[in-house]
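Note that one protein chain is taken out, while the other chains of the complex remain in position.
A and B are the chain letters, set down in written order, and residue numbers restart from 1 in every chain.
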Amino acid sequence: MAEVSRKVLPTVLLMLLFTVIVVIFLIPLALLFVSSLRPGSDLMRYGLNFSIDWANANLHNYRLLFSGQNAYFNWYVNSLIVTAIQVVLALFLSSCVGYSFAMYDYKGKGIAFTCVLLVMMVPTEVIILPLYRMITKMGFVDNFLGIILPYIVIPMLIFFFRQYLVGIPRDFLDAARVDGYSEYGIFLKIMIPLMKPSFAAMGIYEGMQSWNNFLWPMIVMRSNNKMTLPVGLQSLMSPYGNNYDILIAGACFAIIPILILFACFQKYFVEGMTAGGVKG
Amino acid sequence: MKRLFTVLAVLILSISFVFAGGSSEAAPAAAAPEMDGSTQGTNTFVEGGTELSLWTFQELHVAFWTQMADEWNAQYPDRAINLTVSSAESGALHNRLLIACQAGVGTPDIADIEIGRYGSFLRDGYLLPINDAVEPYQDDVIMSRITMYGDGTGNWYGIDFHLGESVAYYNMDIMNAAGVDPADIVTWDDYLEAGKIVLEKTGVPMCVVETNDLFLPQLMLLEKGGQYVDENGNPNIDTPEHAEVINFIREMIEAGVCIICPGGGLHEEEWYGFMNGGGVASVCMPLWYMGRFTDYMPDLNGKIGIYEIPVWNEGDVRAVLQGGTGTSVLKFTQHEQLAKDFLAFAKLSEFGNRYEWEVLGFDPIRTSLWTDPTITENPDNKYLQYFLDNPFDILNKNGVDLTAPDIRGGYSAAYSVLCSTTYVNAFEMSIDTPAEELLANEQATIIYY
Partner (left out) sequence: MEKQNLFKKFIYSQKTAPYVFLLPFAISFLVFFAYSIFDTFVMSFQRVAGGNTEFIGLKNYQVLFNPIFFKALKNSIFYMIVTCCIMIPFPMLLATALNSKSMRCKNMYRSLLFIPALTSVVVAGVVFRLMFGELPNSFMNQLIARFGAEPIIWLRRVPTVWLVLFLLCIWRWTGVNMMYFLSGLQQIPEDLYESASIDGASAIQKFFHITVPLLKPTSVYVLTISIYGGMAMFTESYILFNGNSSPNNIGLTIVGYLYKMGFEQNNIGLGSAIGVVLLCIVLIINVIQLKFNGGIFAKRKEK
């Protein structure tokens, strides 16, 4: 009997602890959801809290999102497109670079790697103005390319992929060469499949970054129907009172795709992280 | 790996199709572009019309501009335009505009520029003078609202949506409960005394002062003939008049008659909730603030009286303009004359002014509307319905000679310091520092060169 309780007790305590923490962590989102069920003007009158009249709760705000009277769905689709393109490009290009760092010795590698670390440490905000000028010169203002181009080779990912690949013995490459694979064939046909878990991990990471990116898309995009979701949502906040009906419901709805993505790939995430950048 | 990507791609595509489908099905319902939440709009397309673009930071203005374009096209078919209006949050919009001006590309033809940031756009020469477009309307409108968006040498660059004459809004439930008639309040000293009675009888403060904006102190300063910049446009907040204003507000705070505005400003959610719940007896704001009452303080419907603002000495002028948006033509436009003429038409014609009053609740710049009974006595107007007093009575009484803030050059820099540190320190954090000393310190932190 004592044996059983000694085994069960820690489990119960731990579960209890985590349940409490999770509940606390989910309060803000629950508040957001509850508020999305009532008129935006209620927020002004009664504040953000759980005291809600369930009899009057309805999905009107969500209907407003779907009604096509605003650009919400344009923003949504834009964000999906930008995120998808950016994630795929960033994963492919950054893994190339990481691969070259991990698998080859060549002149200038040290300098190049230092540069990667340098970019990793500098807040993008520092260079946002010259960056904008460049994008203007290239003619990519108000164009998805303008948002995507500066963010397709991500130092963070390069670093991660390098760490991931460095564990693979180089003899492996020689064996592949003997089998008649070209240098690029090795990467495309052998390495990429090997890197699957790390792609999932970094896909989630980069997906989050891209989906939530705010300052840069805000500066690059002009037309309202080309904005991304965070920028669009923020455009609903005005100095003369925010458009809470759409803002809150829109914010709730914005969480969904990234949640699905995460739910699908979260097991790869830990697996990928484990094999990757955090090794000693 | 391939499978992983396929899954990912299919997932994303299917999500987007679901949504794309959702929005296109709903498209027929979207026939009314002036519905809430539309952040972009165009006028009815005219074949062969000139393409013009316009940026605004207030989504309610989108419909204004598109309707003006329709009317313009009806009146001037040979100069037809196709106008695209985009709205964005104020900070984002101004930054985007600024960066585009710096780069010299990607600017719209016309843009709404908020008063607090106007000076810096003007100073770097990004705007075009619009004198020739305004001159045909000159005799019908209040010119001080236009000359304020000028450089002091006779060139004008912007036109506002409204006159923005400041008034005092009283919650009459509270005033009646205290037994005070706002009509008896003439001077600020009267206001303070009345406030003491209100506080004693009802336990509610008379007014609030903002810490993240400047409406009350600026109003008092303008009445004293003071400004935040000197005659050369350099920031100058360290003046004796300004110190007197601060001391008077401090006196009200000390008496409990005035409190710090909940949320810090008169455009914050907390404030709307507080005022709506009867937390304060009065507020002095321009007439364009009527729209905030109707939109965010529904419980005060039929309870708000509109009176003249108090003055320093009996017999002083009570006519002061505050706040605003100077719509201007950017110098990078390809259609200079057309943009200027359309701007003047939209903002200064009778048609435009009617719309501004009826839909947006803005007091018209055109004086002829002040005595037009179809405007001033329109029983269907939601602003006239909401308020107990007719705002046009005050406009007519105060006349056409109005004092406007000087917003040249250094105003933006001064504004930023005033709204981030000066008034917080003056009324909340360092309430014991003598006003003169405080203002000297604050003046030293303004960066302008």
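As a convention for this text, contacts are C-beta pairs under 8 Å (C-beta built on N, C-alpha and C of every residue); 3 or more make two chains touch, one makes a residue touch a chain.
Predicted, not measured: the structure shown is a model, and the values here were computed from it.
Asks: What are the shown chains in contact with the chain that isn't displayed?
Replies: In the entire complex, chains touched by the missing one are A, B.
Asks: Using the touch definition from the top, which of A:Leu37, A:Val82, A:Val97 or A:Val141 touches the missing chain?
Replies: Of all options in A:Leu37, A:Val82, A:Val97 or A:Val141, contact with the hidden chain holds for A:Val97.
Asks: Touching the hidden chain in the complete assembly: which of A:Ile85, A:Met134 or A:Ile190 does that?
Replies: Counting the whole complex, the residue in contact with the absent chain is A:Met134.
Asks: Which of B:Gln40, B:Thr211, B:Thr325 or B:Thr403 sits in contact with the chain that's absent?
Replies: From the options B:Gln40, B:Thr211, B:Thr325 or B:Thr403, the contact with the absent chain belongs to B:Thr211.
Asks: In the complete assembly, which of B:Asn43, B:Thr66, B:Ser87 or B:Ser120 touches the absent chain?
Replies: Touches the omitted chain: B:Ser120.
Asks: Footprint of the hidden chain on chain A, which residues?
Replies: So the residues of chain A touching the unseen chain are 7, 10-11, 14-15, 17-18, 21-22, 25-29, 31-32, 35, 43, 46-51, 93-94, 96-97, 99-101, 103-104, 106, 109-110, 112-113, 115-127, 129-131, 133-134, 149-150, 152-153, 158, 163, 166, 169, 177, 182-184, 187, 208, 211-212, 214-215, 229-230, 233-234, 237, 247-248, 251, 254-255, 258-259, 262-263, 266-267, 269-271, 273-274, 276-280.
Asks: In terms of residues, what is the contact footprint of the unshown chain on chain B?
Replies: 89-91, 94-95, 98-99, 101-102, 104, 117, 120-121, 123-126, 211-212, 262-264, 268-270, 273-274, 412-413, 416, 419-421, 424-425, 428-429, 445, 447, 449
As a working rule, only the chains that are shown with their structure count from here on.
Asks: Determine the centre-to-centre distance between chain A and chain B, using the mean Cα coordinates as centres, and give it in whole Å.
Replies: Taking the average C-alpha coordinate of chain A and of chain B, the gap between them is 38 Å.
Asks: Under the definition above, what is the set of chain B residues touching chain A in their complex?
Replies: Listed in rising order, the residues of chain B that touch chain A are 1, 4-5, 7-9, 11-12, 15-16, 19-20, 22-24, 26-27, 29-30, 32, 35-40, 57-60, 84, 86-90, 92, 95-96, 99-100, 102-103, 105-106, 114, 267, 269, 272-273, 276-277, 291-292, 295-296, 298-299.
Asks: Of all residues in chain A, which touch chain B in the complex?
Replies: 41, 43-47, 64, 66-74, 76-77, 80-81, 83-84, 88, 129, 132-133, 136, 141-142, 192-193, 195-196, 199-200, 203, 218-219, 222-225, 231-232, 234-243, 245-246, 257, 260-261, 264, 268
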